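Mind looking over this structure? Questions follow.
With one protein chain removed, the remaining protein chains of the complex are shown where they sit.
And then chain A:
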Amino acid sequence: MEKKGKAGKWILTIVMLLVGLICIFPFIFMISSSFKVSGEVMQFPFHLIPEHFTFDNFIGLFQNGMYNFQKWYVNTVVMTGLCILIKIFFVSFTAYGFSKINFKGRDTIFLILLSAMMIPSDIMILPRYIIFKNLHILDTMWALILPSCVDVYFVFLLRQSFISVPESISEAARIDGCGHLRIYWQVIFPLSKPAIATMALFSFTWAWNDYMGPYLYISTMDKQMLSVGVKLFASGLIQDYGSQMAAATVVLLPVLVAFLFCQRFFIEGVASSGVKG
């Protein structure tokens, strides 16, 4: 029995390892190819370590006359940074209101917000275009940042996490004469750092990876984001596989690195996010 269990475990490990390799092979291929000259990318059999190691693909990426890759990179970094920063405060502030203040109509309003999660985003793309135009934020990064703050999902998650902070703690602060603003900022916010970190990380990947937003709402080339940029770049250099892989690498690397270092927040954040019926 014991032996059979061990053999079974090995078999399952190998199966799972194969699945895992399928999942990460494209990334390995990408990174390895980004250091190869284009002719070698398509060589069979595939070499993990390039025969002629080269940085030219990356240098070419940031120094080509056609596309301003650097500018796109800076845009995306600034947009993503603002997005995370605003969201951390904005969403947690709202979640505090929905969890720690007992006001009239709270649960009804929250229910309405939750049901709005059902609305597919496709339906919003046109009206939002008109609204952005009237707010004069069309073709600016604010058209990407501001709507992303209306993230019902994370208001819901943070609310859950705030509720799990025992009422006695905020009660004690209140007796000491703290108002809601101070309880939020000095008690609840610090106690919920893991949940807020999870939100920040997911917001980072969503903002960084967003394609539809910049594709639809940003038209000036110099204001464009990486997601759209990398597609333009790749379709402009059809045969230059090495450069394409280098472009994909610089777009993917920040998120993959963030993931490698903060896996716990990503995965446990999802697992504990209260999919409990």
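Throughout what follows, a residue touches a chain if its C-beta (ideal position, glycine included) is under 8 Å from a C-beta of that chain, and two chains touch if they have at least 3 such contacts; residues count from 1.
Basically, contacts and distances are computed from a predicted model.
*Asks:* There's a gap in the complex where one chain should be. From "Phosphoribosylformylglycinamidine synthase subunit PurS", "Cobalamin B12-binding domain-containing protein", "Putative ABC-type transport system, permease component" or "Carbohydrate ABC transporter membrane protein 1 (CUT1 family)", what does UniProt name that chain?
*Replies:* Missing chain, UniProt protein name: "Carbohydrate ABC transporter membrane protein 1 (CUT1 family)".
*Asks:* Decide which residue listed in A:N57, A:N75 or A:Q244 touches the omitted chain of the complex.
*Replies:* The single option touching the absent chain is A:Q244.
*Asks:* May I ask which residue of A:G65, A:P120 or A:G177 touches the chain that does not appear here?
*Replies:* Checking the options A:G65, A:P120 or A:G177, the one contacting the hidden chain is A:P120.
*Asks:* Across the whole complex, list the residues on chain A that are touched by the chain not included here.
*Replies:* These residues of chain A touch the chain that is not shown: 8-10, 12-13, 15-17, 19-24, 26-27, 29-30, 33, 41-46, 90-91, 93-94, 96-98, 101-104, 106, 109, 113, 116, 118-131, 133, 135, 146-147, 149-150, 152, 155, 179-180, 184, 205, 208-209, 211-212, 215-216, 226-228, 230-231, 234, 241, 244-245, 247-249, 251-252, 255-256, 258-260, 263, 266-267, 270-272, 275-277.
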